[in-house]
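Quick one: the structure is below, questions incoming.
Only one protein chain is missing; all other protein chains are in place.
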Amino acid sequence: MRTGWNVAEVIGVTQETPTARTLRLRLPGLAGHRAGQHVDVRLSAPDGYTAVRSYSVASAWPGDELDLTVEELSDGEVSPYLVHQVAVGDRLEVRGPVGGWFVWDPADPSPVQLIAGGSGVVPLMAMLRAHATADPRSPGAAAPFRLLYSVRSPAAVYYRAELDALARSPLVDVTLVYTREAPPGSRRPPGRLEAPALAASTLTPAENPAVFVCGATAFVETVADWLIEAGHSASRIKTERYGGTGTSPGTRP
Amino acid sequence: MGIVSPGFFGRRRRDDPALPPGQYLTESFPVLSAGPTPRIGPDEWEFTITTETGQVHRWSWDEFLALPQEDVTEDIHCVTSWSKLGTTWRGVSLDTLFESVESDCEFTMAHSYGGYTTNVPLEDLLGGKAWIAHEFDGAALEPEHGGPARLLVPHLYFWKSAKWVRGLELLRQDEPGFWESNGYHMYGDPWREERYW
Partner (left out) sequence: MTGDLDRYDYLDGNAAAGPLSEIFAIDVLSARGRCAACGRTDAMATARLLPHSHGLLLRCPGCSAILLRLVDTGHSVCLDLHGLSFLELRRQQNGSQPNPPQPT
């Protein structure tokens, strides 16, 4: 197996939201990946300066193509480039997909609880997609999947249409929590995710779900604490922190 | 290997003769956290110099502040390739701290609160080349940047400028510190790009 840096070609770009873009990459020789993995992307300036950042894979298909969805941090070094500059036909240096821990395994029959803050939905979307297309004979194909997705506003939701379609499956449940702006007529006013709302819209500890939490570090930190307080076993909770102080769903002003 | 990303320039720039090879200018002051930030109050803080005979020279926070203070403006160069030019510091010159110290040793190990260590030859600490700094940019040095006080040896890569410094140990022979024992250069001259072994 060859590892290290490889050259991927950008074969498609889709504006996901006003501040996020999905890049479709072709990585010659790639034969699928595990749902939840990430790649490292390396940018090089003409003077030799390089910057490396990690991005989760959003897609879950077998071939040599991958989707990444990148949220722009306005003062960021790499994300604005990926969101605004990169064009179809460009080449990017990529390492991976890597990571064998924060992955969903179709052989695991456990119910799955996914909890996303903002762009943290990306690897969880890969898990939902892998679940939807899993071999019906694999134990995980029949597992119930729930996604709790905390997001700023309706306009900031990634993969909107596909999430709606996935949620039509009796096995899949999608709950959106709007933190700053809720859609008109929604029952819950916008506001941070709190521990009671988290408990009310996630699988219970008694159901012993495999839990995946992903988002900015502060979000993951808070949610993981709440889950443990609610009785989930720490060994059932897998986390992927994206860094940054971001906005914590609770406690912090 | 290494394809150029068209239109990508990064946040750093290379347009200054004051930059050592392979370095890039930064305006911000990146925090390089190797671990949890130790929080040391002035009442628990002390600085020591320990000689080869075991003699310990000790300064409390108040004693340290009562020593002659110097204001210095220096360029700093981090081995992770950022440089920051014209940074201003206030602190005590190591010449002052070593005035009363008797030693035949040529090497030192800096020890920090939190356990970090780094080795610096004694001659690089003397002669107006190094300080124990407690102010940066006119304000008390923040814990993230090594406060209450850090070693400042600006002519070497910045990992030599131990944050949260608590003492110097004089050594007869050069020994590697925390990073020097795992790949980083024993001396660390940015102008000769002494990054690694």
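Which chain is which? They are A and B, in the order written, and residues in each are numbered from 1.
Please note the rule applied: a contact is a pair of C-beta atoms (placed from the backbone, for glycine too) under 8 Å apart; a residue touches a chain by one contact, two chains touch by 3 or more.
Everything numeric in this text was worked out from a predicted model, so none of it was measured.
Trainee: Which shown chains does the hidden chain touch?
Mentor: Visible chains that the missing one touches: A, B.
Trainee: Using the touch definition from the top, which of B:Glu46, B:Glu70, B:Glu142 or B:Asp174 touches the missing chain?
Mentor: The missing chain is touched by B:Glu142.
Trainee: Tell me which residue among A:Arg34, A:Arg129, A:Arg146 or A:His232 touches the hidden chain in the full complex.
Mentor: A:Arg34
Trainee: For review purposes, identify every residue of subunit B that touches the missing chain, sorted by number.
Mentor: That gives, for subunit B, the contact residues 30-37, 79-80, 142-144, 159, 179, 181-184, 195-197.
Trainee: Contacts of subunit A with the missing chain: which residues?
Mentor: 1-4, 6, 27-34, 37-40, 52, 54, 62, 95-102, 105-107, 138, 217-218, 221, 238-246, 248, 252
Just so it is clear, only the chains that are shown with their structure count from here on.
Trainee: Can you check how far apart subunit A and subunit B are, centre to centre, with Cα atoms defining each centre and the answer in Å?
Mentor: 40
Trainee: Give the list of subunit B residues in touch with subunit A in this complex.
Mentor: 1-12, 14, 22, 24, 81
Trainee: Which positions of subunit A touch subunit B when the two form their complex?
Mentor: Listed in rising order, the residues are 5, 7, 43-51, 77, 81, 85, 90-93.
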